[in-house]
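Missing here: one protein chain of the complex. Every other protein chain is in place.
Our next item is subunit A:
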Amino acid sequence: MSLWVDKHRPRDLMKLDFHKDQAARLKSLVQQSDFPHLLIYGPSGAGKKTRIMCLLRELYGSGVERLRQETMNFTTPSNKKIEIMTVSSNYHIEVNPTDVGIHDRVVIMDLVKNVAQTHQIDSSGQREFKVVILNEVDDLTKDAQHALRRTMEKYVATCRLILIANSISRVIPAIRSRCLTIRVPAPTENEIASILHLVCKKEGLSLPSELAMRIAKCSDRNLRRALLMCEACKVQQYPFTADQKVPEPDWQQFIRETASMILSEQSPKKLGEVRQKLYELIIHGVPPDMVFAGLLKELVRNCDMAMKCQVASHAAMYEHRMRLGNKPIFHLEAFVAKFMAIYKKFMEESLGDAF
């Protein structure tokens, strides 16, 4: 039993549900039998990976779907052994270099070199290059990105890179210019709703359109999340009703609780408690930028316009710093402290007016 997300993933470029125009262009790109390095970016759950797999299928045929998992071992210059999971077929290899943290440079250089040095055995009727898919390129260290730049040029004859990122603002310009950059925007809510209907039809279920719209709204225009939500709804209650509860991710609930804690009391003691909550979020792997966004969204609900502006600008500042700094918790905490100070002052002033 696999999830709906995986089960109903389109496998052909022409069967994609949205951005069809782009899909047609991709198809014609591949028909030229060669293509440049690609940098595909877009928000999470917009279908980047799906598109790439379709593209590879178009390129190599169904052989690309015979996947195997493998653990590869690398040795860093400081003699540390690191291992990383890869998924590969005969034609491509996929890896998350960020899994190994600061050693990502070694992985990238060695992996691309390994792949590039082994030529295809039977080149008749085959492409003469292999494809390396690198995930989360925007989270790579600067070091690794520079290493990538050199490797890209060196091995262009035998391998193509497909880079996946959420945003290209943190990809160094040198890489951006070496790739064909393709943006995959998130699907609109209507598109999501229609896909939900389609999937439910395939599953033999009837989905009320109000519920479909509500799921689409809750999912933050993230198709993967929408499909998961839909399936979860089905598990919780079927037949569907229009006003059924849509389960939201538990970390979102957690952030909401944290925000209400901040609003309830503004003191260093409370800040300490909030910090524990933030620690928990970070240690469990919720990306700090999502924590930032979630907190801001919850906090500004209780603010008037002038304060909203102030809070948002501080949030932007600390978020930017977090990207540049080492430890996200410092900046998250600084933002919370700043909000507490602003909010407290605001409350005292408005109370002062009341009396």
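To be clear about the criterion, a contact is a pair of C-beta atoms (placed from the backbone, for glycine too) under 8 Å apart; a residue touches a chain by one contact, two chains touch by 3 or more; residues count from 1.
Assume contacts and distances are computed from a predicted model.
Student: Assign the chain not included in the display its UniProt protein name, restricting the answer to "C-type lectin domain family 2 member D2", "Serine/threonine-protein phosphatase 2A activator", "Proteasome subunit alpha type" or "Cell cycle checkpoint protein RAD17".
Tutor: "Cell cycle checkpoint protein RAD17"
Student: For the chain left off this view, which of A:A24, A:M85, A:L180 or A:C309 is in contact with it?
Tutor: Result: among the candidates, A:M85 touches the missing chain.
Student: Just name the one of A:R25, A:H284 or A:R301 that touches the chain not displayed here.
Tutor: Spelled out, the listed residue whose C-beta touches the missing chain is A:H284.
Student: Out of A:A157, A:A306, A:L324 or A:L351, which touches the unshown chain?
Tutor: Of all options in A:A157, A:A306, A:L324 or A:L351, contact with the hidden chain holds for A:L324.
Student: Please identify, in ascending order, the residues of subunit A that touch the omitted chain?
Tutor: Contact residues on subunit A toward the absent chain are 1-3, 6, 44-45, 67-69, 85-87, 94-96, 99, 135-136, 222, 224-225, 228-229, 231-232, 235-236, 247-251, 266-269, 271-272, 275, 279, 282-287, 290, 318, 321, 324-327, 329-331, 333-334, 336-338, 340-341, 344-345.
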